[in-house]
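All protein chains but one are shown in place.
Every chain is named by a letter (A, B and C) in the order it is written, and numbering of its residues begins at 1.
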Amino acid sequence: MTSFKQELIEPRSLIDQYQRVRRFTESLCEPLETEDYVIQSMPDVSPTKWHLAHVTWFWETFLLASRQANYRSLHPQYAYLFNSYYNSLGQRHCRPKRGLISRPTVKETYEYRRYVDEHVLAYLQQLDEAQMAELAPLIQLGLNHEQQHQELMLTDIKHVFASNPLYPAYTEYKRPGVTEVPSLAWVSFPEGVYEIGHEGNGFAYDNEGPRHKQYVQAFQLASRLVTNGEYLAFMEDGGYENPLLWLSEGWATVQQEEWQAPFYWEKRDGQWWALTLSGLRAVDPAEPVCHVSYFEADAYARWAGARLPTEAEWEVAARTVPVTGNFVEQGHFHPTPLASAPQAGTLTQMYGDVWEWTQSSYSPYPGYRPSAGAVGEYNGKFMCNQYVLRGGSCATSLSHIRPTYRNFFPANAQWQFMGIRLAREV
Amino acid sequence: MTSFKQELIEPRSLIDQYQRVRRFTESLCEPLETEDYVIQSMPDVSPTKWHLAHVTWFWETFLLASRQANYRSLHPQYAYLFNSYYNSLGQRHCRPKRGLISRPTVKETYEYRRYVDEHVLAYLQQLDEAQMAELAPLIQLGLNHEQQHQELMLTDIKHVFASNPLYPAYTEYKRPGVTEVPSLAWVSFPEGVYEIGHEGNGFAYDNEGPRHKQYVQAFQLASRLVTNGEYLAFMEDGGYENPLLWLSEGWATVQQEEWQAPFYWEKRDGQWWALTLSGLRAVDPAEPVCHVSYFEADAYARWAGARLPTEAEWEVAARTVPVTGNFVEQGHFHPTPLASAPQAGTLTQMYGDVWEWTQSSYSPYPGYRPSAGAVGEYNGKFMCNQYVLRGGSCATSLSHIRPTYRNFFPANAQWQFMGIRLAREV
Amino acid sequence: MTSFKQELIEPRSLIDQYQRVRRFTESLCEPLETEDYVIQSMPDVSPTKWHLAHVTWFWETFLLASRQANYRSLHPQYAYLFNSYYNSLGQRHCRPKRGLISRPTVKETYEYRRYVDEHVLAYLQQLDEAQMAELAPLIQLGLNHEQQHQELMLTDIKHVFASNPLYPAYTEYKRPGVTEVPSLAWVSFPEGVYEIGHEGNGFAYDNEGPRHKQYVQAFQLASRLVTNGEYLAFMEDGGYENPLLWLSEGWATVQQEEWQAPFYWEKRDGQWWALTLSGLRAVDPAEPVCHVSYFEADAYARWAGARLPTEAEWEVAARTVPVTGNFVEQGHFHPTPLASAPQAGTLTQMYGDVWEWTQSSYSPYPGYRPSAGAVGEYNGKFMCNQYVLRGGSCATSLSHIRPTYRNFFPANAQWQFMGIRLAREV
Partner (left out) sequence: MTSFKQELIEPRSLIDQYQRVRRFTESLCEPLETEDYVIQSMPDVSPTKWHLAHVTWFWETFLLASRQANYRSLHPQYAYLFNSYYNSLGQRHCRPKRGLISRPTVKETYEYRRYVDEHVLAYLQQLDEAQMAELAPLIQLGLNHEQQHQELMLTDIKHVFASNPLYPAYTEYKRPGVTEVPSLAWVSFPEGVYEIGHEGNGFAYDNEGPRHKQYVQAFQLASRLVTNGEYLAFMEDGGYENPLLWLSEGWATVQQEEWQAPFYWEKRDGQWWALTLSGLRAVDPAEPVCHVSYFEADAYARWAGARLPTEAEWEVAARTVPVTGNFVEQGHFHPTPLASAPQAGTLTQMYGDVWEWTQSSYSPYPGYRPSAGAVGEYNGKFMCNQYVLRGGSCATSLSHIRPTYRNFFPANAQWQFMGIRLAREV
């Protein structure tokens, strides 16, 4: 299979970037059989085929149909099938039924992509520089949107494969060099009024702004992620049996769902194994723990005598380190052990590996205004009963991440690459 | 596409029959795309791929594995994935999750069929006549079992296609010659003690026996099936709004499911259309009504001043006419209008077209004993809360049907080709 | 508390009978606190208060309001609150919400009873003999209806008390003299055409007729009911763990509901206890087993190498013995051990103690016609997915039972006094 190397989206021509992102989407499908594209293993998961078509519909709808009076869709009903959640754009297919749709076939879906790519490229190539500049924000939104779905394609196919007792593997496992995990240290940050959020010329989602002041109390952040080994200690200490460690709703979930370990873990002959995109592997104590919910992250932190960071704390800290890490371009498709002991007082693994749960509810920044038009439905309407995660994961493109990036999921979500970084009061 | 002509299973060599039935199964898949094989659109529906593998597993389990110590399965976990409901044979995959399994692929499923076919044929060819005679009942059970799944493959893919807003079609529609439906007449049968059930040398399921006496009161049976036109009159008379026409549980279902017409019907611009295996067509008033539940059949009968026949009545009557009709071999895949006016006093459409609901709960005949061993789970354990249907449908093989044949479904089932024949007291 | 002695409804004056039945209803409430009247512990259960009012509504609706133009209801909305399931009589309160209604209070409910009683008696007293004769069937229907609800009041309050961890008791336990259970014998009946069903002048529900011929194969019936001791042997032999003993739907229920014993049984310190209307008692092996579903009765019979009788078999046999037994008038409110060894070849416990599951689905007799008018909704519309029970129970009035009496419940029902009598082929 291919190497999944993706070059950065640099400020070269947007046309180049368009082609590169679209190509990368398809390269992620190379390990798949036709049958794999069809399945929706739970309501949160979408079939690969749906992702391929939906991102294409996004380009078609926002770039082609809304700007070219004479544009003709390949199949008008695709707008019904592949609209995700844009109420402004009319009726749409019911989300939990995406796995009931055998047609369009995978082949027809790729033809749809070809058709839209040709029209997008033809359209972009005839624009002059001013027109291109005016269109750049929309194109960058489309590229970032497609990158989000690249990540979902990976997390969703992982869930699909895990639903099959045959446990198919997506890729081969490349064992990283043996490492000893450096001990966890605490990095301190002083109290003060900080500016939080995005500002400036680069691309950002509307939910990252406006940049604004926040008072942040003095705090400490753990120098690295929590490992499987540490999480096993929590489990062995009865973490999943002690209600006093859990939020009330978390404890109710533990009991109802019979949670006993992170998602994708199973016990065989007394040992814990984890299902990965490389198949079933014995749990590696050096790897960052992954596929834990907000409830589990919060309970672990309480057990460890710490807490989760707020998103403001995380952002204040993350600005001090460069954006590098284990991203999708590495081709691991799984968090990896920390390669070497970090310098004292420095933060590691802030980007990549796993999305880090913060204790912050996903809510609008002061003065937040959603974008105008249908793209205004992109973010704002989800600001309820979700929690913010930061830093990207091993399934995220490096070029997709910024210190101000706000990802968000409900407190019981586990199927993304989600992990834990601790914080505490000074 | 092919013509779906299937020759009768005649008492030629069982090997011939095996090959013909197995081939017919696959010929039914010719119109399908790979993606179509994967989908389970409701718990009652199984993916085509599952049907193909399950019938193969049946041969492997009951013919090969249980009789050949050195038989090696192509893939031992298939026994887990493709066991339907045989508790005697160990753990199995959860029925409602059959649509979550992308692997084995369609190609691998056909390889599994090849593999088992080769072993079955090699095994049968080395048997002597006595051995073959001893094995004949099991082989015939396997052939009939596969024929049942041929029918389910058709009704299930119909449901899958109906779940897709694009409404794919399985086959082209061949409009039959225009016909006027002959008026419904009543055929009388005298009271008396009748013998009911199967006896003799031919194949029958265990639930068709033992043959036994029943006292049947004098009754009349309608000369033909109820048509769409007649059912529309029931609908227009408020049939779906009047609780007094319905069984209590039926009325609760009407309200909860918001039933307003037979399954697969939908109203567009004031007219009723029916989704068929040839796509969406205006409802043809001359066709037998189809895809109605027991509840609907019973309510219709009450509205019409009649009732459903008991299965004893049906069998007494059906023995008087030959087993012919609109079966799967015709390639209509839908009930068809009555071709010509029947002779006065004769029954038509008793076989084929649609399974006819009887008012009889599915229960054991006096003295019934399930077959020994795992095949004893085939019928007896379902004798609760189901109702008997008789006569076969347009998706049934002609060679599969007998006057004593007892099909059975829950009272709310609609997705089979199910219709209505009226009866009444003299 | 009172002794619950109820004299037989003899053909004395109907007015007498009316007063006696109405009085008995209220005497059954003497052990209750006001709070007990209010609760609905599952959708099948109705609050005592509701029963008291509903039977009163029945008299008001069918006797007073429909025959006296100037009758004024005490509270017109009671017709909405206390109609059970008569669609002919307009909208009604949703069944599962009967426990949300604190008003009318218990006191007001008794006032409603007083009010209707006065009007009924005044009305009946001014009728001449001919008018009374014409009205007799309706009055008898009303009396029998109220007796059915007397039984439900007992089974429902038992369920209410069982839902309370304090386990209140309804009555004191009177231990019957120690007995040894006679061994089970088989009583034989020859094959033949039998007449089944009610005929003649006495009261019967419409579902008991018309009397008609049935061919019954030769059969044997157990001389007595299955005991707790025998049922414990089934449990200890893994009865609840072996799917091969169960109907498919029964096995699904066992697993989903985690059934391990009859309803109301619980294990404490390794011993089985049963919650009775006299509180928690150690399971008495000599008592007839009780509170078992159709599924459990059927599985037990299969385990015992027998089967359940058909309702025709039961009726043929029951006609040979007098209608006596442990009825509600005894004041046991629980099945009791067989007092003494029966004469060889005789049937015991055919009436009273527990309703006996038959294997017969509840369906219309040939030629069945529901009564005209709203009372036609009494029986016929429930003839689907229910099974017939025969013989009455320890909560039934003796005067309420006949050999032709058909009770019916779904296959998973347990909260009535339901038990097992075995049958088998000769």
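Keep this in mind: contacts are C-beta pairs under 8 Å (C-beta built on N, C-alpha and C of every residue); 3 or more make two chains touch, one makes a residue touch a chain.
All of these numbers come straight from a predicted model, not from anything done at the bench.
Touch, as defined at the top, links the missing chain to these shown chains in the whole complex: A, C.
Within the full complex, the residue among C:V38, C:L232 or C:V283 touching the omitted chain is C:V38. Touch with the chain omitted from the figure is made, among C:Q68, C:S88, C:T105 or C:Q131, by C:T105.
Here the missing chain is touched by one residue of C:Q77, C:Q131, C:T324 or C:T346, and it is C:Q77. Think of the hidden chain as still there; on subunit C it touches residues 33-39, 41, 49, 77, 80-81, 93, 97, 99-106, 160, 163-166, 168.
Although one chain is hidden here, its contacts on subunit A can still be listed: residues 85, 87-88, 193, 212-215, 217, 243-244, 246-251, 294-295, 298, 359-361, 363-364, 366-367, 377, 381-385, 411, 425.
What we mean here is this: only the chains that are shown with their structure count from here on.
Counted as hops between touching chains, the shortest connection from subunit A to subunit C is 2.
Averaging C-alpha coordinates per chain and comparing to subunit C, the farthest chain turns out to be A. Centroids built from CA atoms put subunit C at 60 Å from subunit A.
Annotation: 47 Å between the Cα-based centres of subunit A and subunit B. Taking each chain's centre as the mean of its C-alpha atoms, subunit B lies 39 Å from subunit C. The set of subunit B residues touching two or more other chains is empty.
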